[in-house]
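In this view, the complex is presented without one of its protein chains, the others remaining in place.
Order as written gives the chain letters A and B; numbering starts at 1 within each chain.
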Amino acid sequence: MAPVTGLGEEMHALVERLYPLCRSITGDGVRATLDIVGEYVPLQVHEVPTGTQVLDWTVPQEWNIRDAYVADAAGNRVVDFAASSLHVLGYSVPVAATMPLSELRGHLHTLPDHPAWVPYRTSYYTPEWGFCLSQETLDGLPDGDYEVRIDSTLADGHLTYAEHVVPGQVADEVIVSCHVCHPALANDNMAGVAVATYLARELAERSPYYTYRFIYAPGTIGAITWLARNAERIERVKHGLVLACAGDRGRLTYKQSRRGDAEIDRVLRHVLRTSERPHDVVEFTPYGYDERQYCSPGFDLGVGSLSRTPYAGYPEYHTSADNPDFVSPEALADTLAVCREAFAVLDRNRRYVNLSPYGEPQLGRRGLYESLGGRSDAKQAQMAMLWVLSLSDGEHGLLDVAERSGLPFDAVAAAADALCGAGLIKA
Amino acid sequence: MAPVTGLGEEMHALVERLYPLCRSITGDGVRATLDIVGEYVPLQVHEVPTGTQVLDWTVPQEWNIRDAYVADAAGNRVVDFAASSLHVLGYSVPVAATMPLSELRGHLHTLPDHPAWVPYRTSYYTPEWGFCLSQETLDGLPDGDYEVRIDSTLADGHLTYAEHVVPGQVADEVIVSCHVCHPALANDNMAGVAVATYLARELAERSPYYTYRFIYAPGTIGAITWLARNAERIERVKHGLVLACAGDRGRLTYKQSRRGDAEIDRVLRHVLRTSERPHDVVEFTPYGYDERQYCSPGFDLGVGSLSRTPYAGYPEYHTSADNPDFVSPEALADTLAVCREAFAVLDRNRRYVNLSPYGEPQLGRRGLYESLGGRSDAKQAQMAMLWVLSLSDGEHGLLDVAERSGLPFDAVAAAADALCGAGLIKA
Partner (left out) sequence: MAPVTGLGEEMHALVERLYPLCRSITGDGVRATLDIVGEYVPLQVHEVPTGTQVLDWTVPQEWNIRDAYVADAAGNRVVDFAASSLHVLGYSVPVAATMPLSELRGHLHTLPDHPAWVPYRTSYYTPEWGFCLSQETLDGLPDGDYEVRIDSTLADGHLTYAEHVVPGQVADEVIVSCHVCHPALANDNMAGVAVATYLARELAERSPYYTYRFIYAPGTIGAITWLARNAERIERVKHGLVLACAGDRGRLTYKQSRRGDAEIDRVLRHVLRTSERPHDVVEFTPYGYDERQYCSPGFDLGVGSLSRTPYAGYPEYHTSADNPDFVSPEALADTLAVCREAFAVLDRNRRYVNLSPYGEPQLGRRGLYESLGGRSDAKQAQMAMLWVLSLSDGEHGLLDVAERSGLPFDAVAAAADALCGAGLIKA
C-alpha cells in the first residue's frame, strides 16, 4: 500500500464531511452532497423530472425527510433520525401514530448478529415505512405504546445527478462512475466519491488523451437515467470504471467488465500485477454496482469496477459500522494511486505502425543509441525500442508490447515516443 | 452412485434375459434380441439384404448356427455351444470332422492368463472355424481323436437393425446408439441396450424438445448401414450418444466426440462435473464403438460415448467373465440417471435474446421478485434471472449461463422460463 500522503488525509476529510448527509436515490441529500463535491471540481448538475421514462424504468417521486423518531411514553426519542440518517427506512412514507411495541416491531429492522450496529434498509418501489436500530436498543425497549413519526414527503420532483468532464485530446471518452445514494455509510460510497473527485483534479493537470467524464449518480436508477439521456454519446465511451467501496483496509479488487477482455480489463490487470500490490481480479457478475447497467448486453461497454473489499464482502457492509473510521487515508491514497497508474497506461496505449518494417532499421544512424549514452537503463531502453519496432504491426498496442516483453509500460511508452520522433513508427 | 432403484433391478433383469442369446452381426440371435427389446419399447425393425452396398462396405452373408460341439472318443461333448454361445468362433463356417487334438489345437482359443474364462472371438470377414474354451478345459483334454461339428450356415440373407423414435417438439434429432452383436456378454453390451431402452421409455413421458432416435444395430457394419440408409436424415442429427459397457461397477467415462466441443460434449462434462460423480472425460480416439462411424470426418457428428469402465479397460472384457454378475443394478441405474440428467440439460439448452437489453429491466414492476417471496432459493433465483438477462445476447445458451454463473442449470432454466413468460427474453 502506498505511504500515507496528504492526499489520503484530504480525501478522508471529504469522506467525513459527506458522511452524515441523508442521501437517497432522489432528494435534497443528493443535492447537498453534490454541492460539497462541487467545491472540489466544477459539476454540471442535472435534474430529471419524476415520471420521465428512462430505458425500462420511470424516474420515481422525489423523497425528502425532515425528521423521524420513535418516542416512548415519556416522550424520549429512543430512535432518532437526527442522530443518524440510517435510522429511517429509505423512502419511508410519512407516518404519525401511536402504537404498542408489539405492533411497531413489524416496522423495526435490526441486526441480531451484530447487536450494536444499525442496519441500512430501503424500500424504493414498495410504499412502506420503518425504522432501523440496533438490536441492543430494541432489547431495551419496554412494552407499551410508542409514538412513531416520519416527517417525509414523496412527491413529484426530480432525480439529481452530476457530471464533471476533463477534456482530452480526443472526443473518445472514459467514464468514471460512482453512486451517491447511500446515506450515512462511509466506504459505500463516500470513499468512491472522494477518490473519483481527487482523480478528476489530477487528470485535469495532465491534459489526458481521452476525455474523462465523471458521473456522480444514484445507484441503478441514476446510471440508467444517465444512459437513457446519453444514447448518442455511448459510442464515444471506450472505457470506464465504477468506483465503489474504495477506502477500507482490505486488498484491492478489480471486477472485470462483462467482456472480460476489454482494454480496461487488461490495463487494470497489468497495473495491479506489475505493481505487486496484493489484489484480486474477479469475473464479471451481473450483480454489484452500476457496472450492471453499463455492461448490460445492449450496451456491453468496457466498464470494470474497482473496489477494495468487494461488495457485501465485509460484515460492516450496509451497517452503521461502515463509518469514517472504517475508511483509512492510506487505503484511499492507494486506490487513487492505482487509478492514476491505470489511466496513465490506458491513455498511452496506442497501436503503432512500423514505417521501416523490413529488417531492423539502423537505430545508430539516427542517434537513437547515442541518446541512451550513460543512462543506467540504456539496455532496457534499447530493448524497448526493438520490441516496439517488432510489434508495431497495427495489431499490437503498447500494453501488448509491455506484457510480451516483460518491460515496464513506461519504458515501452518512452521508446515509442523516441521512435515516433525519429519517424520510424506512427500511431 | 445413485441408490438402488427398482429401475436398476428391472434393467438388470432385462440384461439377464438377453444375455444367453447367440448374437452376431447378422442372424436370428439379433432378431430374438430385438423381439425382447420390442416388448419394452415398440421397434421398427429393418432387414437389409446381403450384398447391399453400404458406404465403403457390403452387407455380408447372414450367419446362423444351430449346434456346435467338440466331443471326445466316448462321445462326451467337452466343448458345447449349448452351454454358452461364446464357445463357437463367431461366423464360423460349418465343419463336421474327426481329428486328433494336435490338429484341433489350431482352431481352439483360450485365455492362458485367465485359465477359467472362455474368450470371445470372431472372424467376420475371413472364412474360418473355431472353438473358444477355458484353458483349464483344454489342459484336461487327453490326446486322441475328437469329433468336431459346427452346424452353421452362411448364406444370403439380411442384416437386421431396429429403431425406436420418441417424437419431440422439433424435427432435429438426438440419436442414442447401442450395439447388439455381442453374444453371451452382459456389460458389453446388453447393459447398454437395457439403459437405452429404459431411457427411451422415460423420454416418451417427457414430451422432449428434440426427437430422440434409438438405434439398436450390430457394431460397425450396423452403424455403417444405418448411416448409408439415412443420408438425408444426417443433417437433422444434432447430437448423439453411443451407450456401451454401461453396467459395470467402475466409474463413469465420457468419451468426447471428434469435435471435442460439440454441445453433447459440453453437456456431459457439465452434468458429470456438477453431479460430483467420480468420472473421467476422455478425448476422442478413432477406436472404440460406433462413435467411430458417426464421427468419421465426412459426418463428424456431435456424438460422444458414455461407458462405465471404458472399452477393453477391464480384464473381464470380451470373456465369459462379462456375465450378468459383472453388471450391477446400481450401476445401470446410475448410468440411466446421467443420461436422464444430460438430456434434460440438452433439451433445454436454448439461446435467448434479451428484448430489453439496455440497462437492467425493472423486474419488481413485473412481479418477478414477488414471485420469489418466501422461497428459500429466492436469492439464487434472482441471480439466475440477472445472469440470463446478461447473457441473452444470442451468443450464449443456458448451459453457458450455468457454467459462467456457477448456478445450477435447473435454476437457470427456470429463470429463463420466468423471463420468457414476462416477455423479457425470447428464444
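Keep this in mind: a residue touches a chain if its C-beta (ideal position, glycine included) is under 8 Å from a C-beta of that chain, and two chains touch if they have at least 3 such contacts.
On a predicted model such as this, the values are computed, not experimentally measured, just so you know.
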item	value
Per the touch definition above, residue among A:E39, A:D325 or A:E360 touching the missing chain	A:E360
Residue touching the undisplayed chain, where the options are B:H87, B:H182, B:R258 or B:H318	B:R258
Chain not shown: contacting residue from B:P127, B:P142, B:P278 or B:G298	B:G298
Options A:A116, A:A155, A:A231 or A:L386, residue touching the unrepresented chain	A:L386
Touching residues on subunit A - with respect to the absent chain	354, 356-362, 364-365, 383, 386-387, 389-393, 404-405
Missing-chain contacts mapped onto subunit B	55-57, 125-126, 220, 223-224, 227-228, 258, 283, 285-287, 292-293, 295-300
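Note that only the chains that are shown with their structure count from here on.
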item	value
Fitted rotation between subunit A and its twin subunit B in degrees, CA, nearest 5	120
